[in-house]
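To keep things clear, I will list the structure first and then write my remarks on it.
The complex is shown incomplete by one protein chain, all other protein chains being positioned as in the whole.
So, chain A:
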Amino acid sequence: MENPLLSVRNLTLDIPVGGGTLHAVRGIDFDLMRGETLCIVGESGSGKSLTSLALMGLLGKTIRRSADRMDFDGTDILTAKPRAMRALRGDRMAMIFQEPMTSLNPAYTIGDQLTEALLLHKSVGREAARERAIELLEKVGITAARSRLGQYPHQLSGGLRQRVMIAMALMCEPELIIADEPTTALDVTIQAQILRLLYDLGREMNMAMILITHDLGVVARVADKVAVMYAGELVETGPATDVFNTPSHPYTRGLLRCIPQPGKTERGSTLGTIPGIVPSLIGDVQGCAFRTRCPFAQAECKADIPRREEGTHMFRCIHPDGKRHAEEEVTA
């Protein structure tokens, strides 16, 4: 069997804070094959963004990162020297950020910023780099690409800037691209366009992609694999079809109820919500973090929750079918 491009085991991120330690990400595992798209979903504060920054080696100095394994195509990115990580970043793994308005340097032209990664990583001349930049700008659907190279970020709209960010990430034809909510800051009308573009280009270049998003509609369309994060933990992960057809964690089912599903959701019916808030992750977190909001919670949920696996479909819940034990009332 082919080796995964990216393999992560027991990734843990701790942030020392005033009152103790914030366990922002707690032991997550996943594998990503070449050309595969993994969608990480979960609400704000679930550790999605931190996970992606941890993969890129871009975490702040105060965050403690540990893992049993973090392997990118044979390179151990957990112990890699800064120089080795720099060689990977922008060349073999690239990232697209949430905020196109502030993610470009205001002092330099689009051309300068597009060609930077290529000039840093590959031995190409300035002219060749500019040609490549024009080619990619055209690919991401920017018209008059040649004249854009001399423009500054403030002269472009948010949608255009995000297209530039995508082109920038693709300059060196990375094997892995991480997109952290790339459309959150954009107008609804162009969100779908940008995602489609990203997905098509990913397919075309056979890139593996980690797409972080709130939008389950997007996930349903593009994901090969889905990972559902809740409070720093992967509560459910597996092939997209399995997760969508047999969602096994109550949180996943809750998320799915929050979006309308063509053909299933009746016109005029109320969409679901998940009541409550994400618990504090400061100090020791015991048992299932979702139990305070789970309609099926019971006494056992306070203990450690074992992983349950059906093939490649994994979830952490002791009653995946959602049946409430009659003799026990909702606790916690």
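We take it that a contact is a pair of C-beta atoms (placed from the backbone, for glycine too) under 8 Å apart; a residue touches a chain by one contact, two chains touch by 3 or more; residues count from 1.
In this text, contacts and distances are computed from a predicted model.
The chain absent from the displayed complex carries the UniProt protein name "Peptide/nickel transport system permease protein", chosen from "Na(+)-translocating NADH-quinone reductase subunit B", "BCCT family transporter", "Peptide/nickel transport system permease protein" or "histidine kinase". From the set A:13, A:38 or A:117, the residue in touch with the chain omitted from the display is A:117, counting the whole complex. Among A:40, A:104 or A:145, only A:104 touches the chain left out of the display. In the complete assembly, the contact with the undisplayed chain comes from A:88, out of A:5, A:54 or A:88.
One chain of the complex is left out; on chain A, the residues touching it are 56, 58, 82, 86-91, 94-95, 97, 99, 102-107, 109, 116-117, 120-121, 152, 154-155, 165, 168.
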